[in-house]
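Only a single protein chain was left out; the remaining protein chains are all shown in position.
Labels for the chains are A and B, by order of writing; each one numbers its residues from 1.
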Amino acid sequence: MADPVLSIRDLSVEIPTRHGIVRPVDGVSYDIQAGEILGIVGESGAGKSMAGNAVIGLLNPPAHISKGEIWLNGQRIDHLKGDAMRRLRGKEIGMVFQDPLTSLNPLLRIGDQLIETMLTHLPISRTEAEKRAVAALEEVGIPGAAARVNSYPHEFSGGMRQRVVIALALCAEPSLVIADEPTTALDVSVQAQIIALLRRLCRDRGTAVMLITHDMGVIAEATDRVAVMYAGRLAELGPVRDVLTHPQHPYTHGLMASTPLASQGKSRLHQIPGAMPRLDAVPDGCAFNPRCPHATDKCRQAPVPRVSNGQAACWYPLVDEKVI
Amino acid sequence: MALVKVENLSRVFDVSKPWLNRVIERRSKAFLTAVSEVDFEVEARSTYALVGESGSGKSTIGKMLVGLLKPTSGTVEIEGIDLASETDATKIDAIRSDIQMIFQDPYASLNPRWRVRDIIVEPVASRGGKTDGLAEKLLEQVGLSVQDAGKFPHEFSGGQRQRICIARALASEPNLIVCDEPTSALDVSVQAQVLNLMSDLKDDFGLTYVLISHDLTVVRHMAEKIGVLYLGRLVEEAAPEDLFQRPKHPYTQMLLEAAPQMDGFGREVQPPEGEIPDPINPPPGCAFHPRCPISQDVCKRQRPEMRVLNGSRVACHLAE
Partner (left out) sequence: MSDFPIPVKPKSRLRIALDSDLFYTFRRSPVAMVSAAVVLVLVLSAIFAPLIAPTNPFNPASLNLMNGFTPPMTPNAFTGESFFMGTDDQGRDVFSTILYGMRISLFVGVAAVFFAMVLGITLGLISGYVGGWTETIIMRTADVQLTFPSILVAMLIFGIAKGVTPVEYRDQMAIWVLILAIGLSDWVQFARVVRGATLVEKNKEYVQAARLIGRTPGAIMLRHILPNVLSPVLVIATISLALAIIAEATLSFLGVGAPPTQPSLGTLIRIGQGFLFSGEWWILLFPAITLLALALSVNLLGDWLRDALNPRLR
């Protein structure tokens, strides 16, 4: 296999609080290949967004990377600061957030925002950038792109705005796009459009995409591989079809089974007992052990095995447990 | 017997700019029709779901059902009484305690300065009812502990807060609970817990739910009848099996096709065309016709009536 675009090795993020240090990301490792969409799925507080923020150097102090390495195209980036990180962010990493309004400057025409981004990061002339801005808007499916480059963000609907954000994220031709809940604020029909767009762009350009979401349906339709996170740790990582249809980790299984779709025709939904632990009270051993139907003393004491491709972080992985 | 009877319900909002701006910019008044001529009935002890995308008017209907908004025209009758036109105060009071609502945002729906006990018993206490031990009893019924009564809302997670909201809704022993996106702010595993709780309580207390949601999978799991809304209009109403197996309205078909599916690995959907039109200037005739793959001339001219078709109701000229 070719060298991955993004490689995260044993990454931990710590936040010192007045109640002690909490670790929202704890020993997480994964790679993303060129042209691949990796889904990061988990419930709120699982640390999925925090890992993405660590990659782009947008952790809010006092949160900081306490351990591990982040490699982008063979360059180590976790220790980069200030200007170097900013250059990298625009050039090599594109970002798409949940709320398209906050990613666009409301006072600038969208064409100017695209042109400015390209001029900062690409060795091209202004006329060339103007041409490419129209092309970029056409590519993300904005009708009448040549006229609409002169519009302001508020003149677009929510779905169109998210397309503009995607155009902006991609215009400097980054090798990695981090999309954090890109469709959560959108309606079902628009969500389908955005997912299709992301997939097409990723395939055509060979961009690697980290797609962070809580929606299992989006994961199934959009991603190639999926990483399941629980309490800051990786629970399971593998090809999306394997993980979703034959989950090995009891948490993944519980998560899948508790979706209404998996319980079709049943009067009750599958329930995982309890709740995700607060980050300042993660249990010893496997973080999931108090809620796990298969937990033994080994799970309560020994650290769980590492996640590798096709291997869950579990002492007793489920075999042939079909959910859907 | 139908517990809720909604007839020809419409709601128009005045979204005009202030008078001075209108004069200077020479604009006329602007009106947004959020709900347009909707009618449906909800059987007692059943769950009726309203689904639709943003701007479909589903939350506006919910607010009119519970009396938070007055209809512009049409009626909402609950147990035969119309809150908007009824003048007998005792009847209004009786109906009020029969209707409750669960809101979407569990963080905004509990007063942060009140203790959980006071929040839960407020519907009863404000009418001067007896509240001894009521909060504790309800907390246990929704799966929280008796000790939680003395705490403040910020000490609870989103799922637990939604349980507290449910406990408050149950306090006045209502018949009807309108649930406005009750689980859309919650994680999947917490959603499962809350939906199961709602199902259990429905059986235990003989409740009737009107469930407002954009999530088709939730609606399919919970509802006995589903109404699909588009741009403030009811376009199709059917039982879940019919709706999901044999959707009749082109909009319903589009919605089902576009919804992400958990077994849809690498599914290449032809994404739906266009977006929801501006509700201030809705298209003439059938509101869906600009996006509809099978629309014809009649759809542009004439608004389709709701008609019965194989046990469902559908508002489409061409559906068969």
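Here, a contact is a pair of C-beta atoms (placed from the backbone, for glycine too) under 8 Å apart; a residue touches a chain by one contact, two chains touch by 3 or more.
Just so it is clear, the model here is predicted, and its values are computed rather than measured.
Taking the complete complex into account, B:68 is the one of B:68, B:280 or B:298 that touches the chain left out.
Touch with the chain that is not drawn comes from one residue among B:48, B:103 or B:251, which is B:103. Although one chain is not drawn, the whole complex shows that of A:40, A:88, A:261 or A:275 it is A:275 that touches it.
Interface residues of subunit B facing the missing partner chain: 66-68, 92-93, 96-97, 99-101, 103-105, 108-115, 122-123, 126-127, 143-145, 147, 149-152, 160, 163, 165, 168, 172, 193.
The definition used in the following text is that only the chains that are shown with their structure count from here on.
If each chain is reduced to the centroid of its CA atoms, subunit A and subunit B end up 31 Å from each other.
Listing the residues of subunit A that touch subunit B in their complex gives 43-44, 157, 159-160, 187-193, 195-196, 214-218, 220-222, 240-241, 244-245, 254-256, 258-264, 267-272, 275, 324. Interface residues of subunit B, counted against subunit A in their complex, comprise 53-54, 157-160, 187-193, 195-196, 199, 214-218, 220-222, 254-255, 257-269, 271-272, 275-276.
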